[in-house]
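The structure that follows is given in the form of structure tokens.
Removed: one protein chain of the complex. Kept in place: all other protein chains.
Per-chain residue numbering starts at 1, and chain names A, B and C are given in the order in which the chains are listed.
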Amino acid sequence: MLYKVMGRDVFKDFVKSLISNYEFIGPKRKDKAVHDFVPIKDISELDINYKRTTIPPAKKILFPPDEKLVAYEVNEKIKVRPVVESSEKVLFGINAWDINGMNFLDRFFVTDFVDENYLERRKKLIVIGMDSEPTETNFSPSMDSEYAKDGFDLYITELKDRYFIRINTARGDEILKKYSVTENALVKDFKDYNNYMDNYRKKFKLDVNIKDFYDNFELIYDDDEFWEKVAKNCYSCGSCNLACPTCFCFNVKDDIELNLKDGNKTREWDSCMLPEYGLVAGGHNFRPDKENRLKQRYRCKLKTFLDKFGRYACVGCGRCIEVCLAKINIADNINSIKKEVSV
Amino acid sequence: MVNNLNIEVSPVTRVEGHGDLVINVKDKKIEKLIFRIPESPRFFEAMLVGRKYDEPSHITSRICGICSVAHTFASIKATERAMGIKPTEQTINLRKLIYHHENIQSNVLHVYFLAAPDFFGTGSVISLAETHPEVVDIALRTKKMANDMVRIIGGRAVHPIRTVVGGFTKLPSEQEMLEMRKMLEGSYTDLEKSLEILKTINIPDFERETEYISISNPYEYALYDGNIKSTDGWEIDSQDYLDKISEEVVRHSTAKHCRANRDSYMVGALARFNNNYDKLTDNAKKYAEELGLKAPCYNTFMNNIAQFVEVVHSVDDSIRLIDKILEDGLNEEEAMVDIKPCAGRGVGVVEAPRGLLIHDYTYNEDGRVDKANLIIPTNMNYANIENDMKALVPEIIEKSEDEIRLACEMLIRAYDPCISCSTHMLNVKLVNK
Amino acid sequence: MTLNVKYNNKSNKSSIYVPELARINKIQQISPTEKLFDIVFEDDKNQNNFNFEPGQFVELTVFGLGEAPFSICSNPENKDFFQLCIRDIGNVSGALHRMKEGSKIGIRGPYGNGYFPYEKMRNHNIILIAGGLGLAPLMSLVKYILHHREDYKEVMIIYGAVNPENILFKDDIQYFSSRNDISICVTVDNPDAEWTGEVGVCTKLIPRVDFPVEDTCAVVCGPPVMYKFVIIELEKKNYSSEKVFLSLERRMECGVGKCNHCHIGDKLVCVDGPVFSLWQIKNLKEAI
Partner (left out) sequence: MSKPKVGIFGITGCGGCQLEILNLEDQLLDLVNAVEIVHFTEAITEHSDNYEIALVEGSITTEHDVERIKKIGDIAKIIVAVGSCAVSGGLNCLKNLYGVERAKELVYGDKKDWIDSIEVKPIDEYIRVDYYARGCPPNRLEIVDIIRSLIIGRKPEIPNYPVCVECKRNGNTCVYDIGITCLGPVTRAGCNSRCPSSATGCEGCRGLIDDPNINAQKDLLAENGLTVEDIINQFNLYNACKKVEAKESSK
């Protein structure tokens, strides 16, 4: 990691040159409730001071909601070809927990089998991180995710009169050199940065006791009463999964055009909270109730990948809490499992 | 040649809905001529009672899928009038814009899909696609353009979502507006080609002077707003429609029949053309002239030509509106105005593609509908269709039964009777006695 | 906590979702609802490189219609073609049942790192317990074992079918019965007038097996409801949970560990399975 600082006025020009030289994606206000990461054509559209985004930016770009995987022609001969599309993009202003969410997806999509559709896009994505204001439902410090140590090219932190820049890749370094003027960060800059981070961490109000979850969960697993209470209002709507930066489940469909010649395989986001998720031909459903499904979700988020990758599949962004109209709250539920076991 | 004739066509197809025509001729004299609407009555006036002020536009939109935008706007306008709600200029411009496109969509559908097969002597647009693929291509492209516009501004092509009492729930983006403008400019080539094609068709020569009623205003070729105006020389404020227009339940039909000055009148593209010719764009006037359409025109069959001329006008005027909206700048703040539900009565009058459309609501204090009256263009035309037919049949009585049947069907289709929309349908019956 | 990450992308193609073209060479109707398909790759190179282990499966694409996982049921040492036994139950399977010999399909795979550990099973007695269509994946193992018969001790198949006409691989079963180095016991739920064999669920037959516990392996495959009862019976016999192997079914959309539908705990049926040891399964809540 290299560390540099950049002046305020330089920063603006830097962003402008990125906008004019790259396909630039950044946060823009969508309506009174949320921001959305969209292609930005002019710096006036960019609004770094965002709090809520519905769909995680990295997931949306790297693993779009629906995506063609294979195209084929069905004639006398059948021709099959892969569809792997990617182009160089700058993703600007993504925060630490969403970068950590992306890091999780990176790991997931290259494990066992490499998913080229994801990987090609990922390789071409220039990631420039910046901190954003946490929402009340954010518990990323509990999940070790409020700070990103990997997964980006540049991470820019706004100090009072200048910007503190962490450079993680050679690509990041080149971009910085090409489009702006920076100076090496000195002791004073580090001091200010540390101060900033101390204060930033204080902004997270929600604390989650995740440490003992691994074993406690197994104890509570068969407590039907507990799970009925937790899942009572669940609509089985999947919003929690779909809005999550680390959820990756998908369905694959084969289709053919009405001309009955051109066909394709596409994938589309799925969710483990939907009843069809565990349904197999012949009508057996491996997870028939919303209680089963919610348990599965918690296990997947908070245990499975601890076993597999040594990390959680949750970065504590709080999106699933915000989007859940049934007010099912993962943070509260982790805490209440602990409580349930402790009394 | 036939002396005695019993024509029954049931249902008359290629009209939106169902209707029956029954003609009995004895010794070359019409004994009975009924245009019957056995369309199932749907009772929208009753369904509206008790509904909250933001619901009637969604409910009445379902009166007719082909002119759902018109119903939506008549409804919204009636409610806004009743409650004293004043939408912003931006809203009105966007409404006019989306309105043009329903008109284009509906007129193109009617001219190409429903009427054109008659002119080219094919049974349907499907056979037309085989005999005249270029015509169908043009129609599909133009229709798609218009539908896309309604989708962009209204959220979907049938039963728009975004247009509500007080304004729009969501605005199109500037980018989308620019794309629309491009599409419109691109459509001129197709309009030129259409003109050449329409020049080649033979329009039956049949004239019957009648009363033509439409809305009218001094500023533009009125579609969205204006006074009610007649070629018989009267003009009234839309709120006073009851002073001139009366409805009557007739035995053979679930659609009510309407009267004004005479015992029947015509509404629709030809009525608008006759009343508002001078407000057409120069380009639209040029097209009208090349197709031999001059105001006033008393040939019902020319209604199709008037519809095409309106398409040209709507394309021109849409470009103007888009430029205006973009010049003023799209402003989220002006998308909606505040609404305070209150008691009151309001009449919303617009020109649906098929003609004058009136919604009249009375609200109670809670902002719920107490009473509703809806007058639908096709209802207004029924009596006139019967009168036209009574004039046409003796003129062609020397022809074969098939020819008579076809001519009658064509005449009905020229009116573009949207039958489902008679909230309150078509079949021509010709049987030898 | 151990990290167990494998980077073993076997495919050297640009996308793991692209199937290879294959041809249905032969179709046999082996029961009212099942057909046996002989499949050969269009490209000889693919056919020569197609090496699978007993218990592995392929993802089969019917172009324009859909894709589904099917276990390979032929002898892994047969390099000329491979076989799938498919029940007509839904879209893909239904379409396959309507297809004619010579039709083209797409194949991805073989998949599944968890196959029947035939090497570990050497010098053991083998009990194979199958219910219904569960016999299909076991057939590949049985055929392998018979090919290397001297490496294994006693071999016994317990097979339960709903009714006599639904018994699969009748020819093979006949052949097995004619050999004296493998025993097979078939039971049906609903016998007909001609049926002279066993009646009832296959679990009933397990207590009768008297292989010594220490050198016996059991292999199980069947419908979801069967496992619980079979495990109870096997546990009564005190078989080591590391010597009991079960092949599981779950919904799969990709077969390569990405779509996640076959997740059970930290295991993926497609990548880590479909065959698991009983020990693994005991540690996976909701597996059974």
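We take it that a contact is a pair of C-beta atoms (placed from the backbone, for glycine too) under 8 Å apart; a residue touches a chain by one contact, two chains touch by 3 or more.
Predicted model, so just to flag it, every value in this text is computed and none were measured.
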| item | value |
| --- | --- |
| Shown chains touched by the chain that is not drawn here | A, B, C |
| Candidates B:81, B:101, B:132 or B:162 - the one touching the absent chain | B:162 |
| From A:125, A:323 or A:337, residue that would touch the chain that is not displayed | A:323 |
| Residues of subunit A (touch criterion as defined above) contacting the omitted chain | 30-34, 36, 54-55, 60, 65-66, 228, 232-239, 242-243, 253, 255-260, 268-269, 271, 274-276, 323, 325-326 |
| On subunit B, residues whose C-beta touches the chain left out of the figure | 11, 13-18, 38-43, 45-47, 49, 51-52, 55, 58-59, 62-66, 68, 109, 113-114, 117, 123-126, 129, 136, 140-141, 143-144, 147, 155-159, 161-162, 164, 169-170, 249, 251, 254, 418, 420-421, 424 |
| Touching residues on subunit C - with respect to the absent chain | 64-66, 90-91, 94-95, 98 |
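Basically, only the chains that are shown with their structure count from here on.
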| item | value |
| --- | --- |
| Arrangement of touching chains [line / ring / star / complete / other] | other |
| Chain nearest the global centroid, as defined over all protein CA atoms shown | A |
| Centre distance in Å when subunit A and subunit B are each reduced to the mean of their C-alpha atoms | 51 |
| Subunit B and subunit C: spacing of chain centres that average the CA atoms, whole Å | 65 |
| Chain centre separation (subunit A, subunit C; CA means) in Å | 38 |
| Subunit C residues counted as touching two or more neighbouring chains | none |
| Subunit C - residues contacting subunit A, complex | 1, 3-11, 13-19, 21, 61-68, 89-90, 93, 104, 106, 223-224, 249-251, 253-254, 256-261, 263, 265-266, 268, 271, 285-286 |
| Parts of subunit A lying in touch with subunit C, wherever the complex brings them together | 69-70, 72, 74, 78, 80-84, 107-117, 218, 221, 248-256, 260, 263, 265, 267, 270, 272, 277-282, 284, 286-287, 292, 296, 299-300, 303-310 |
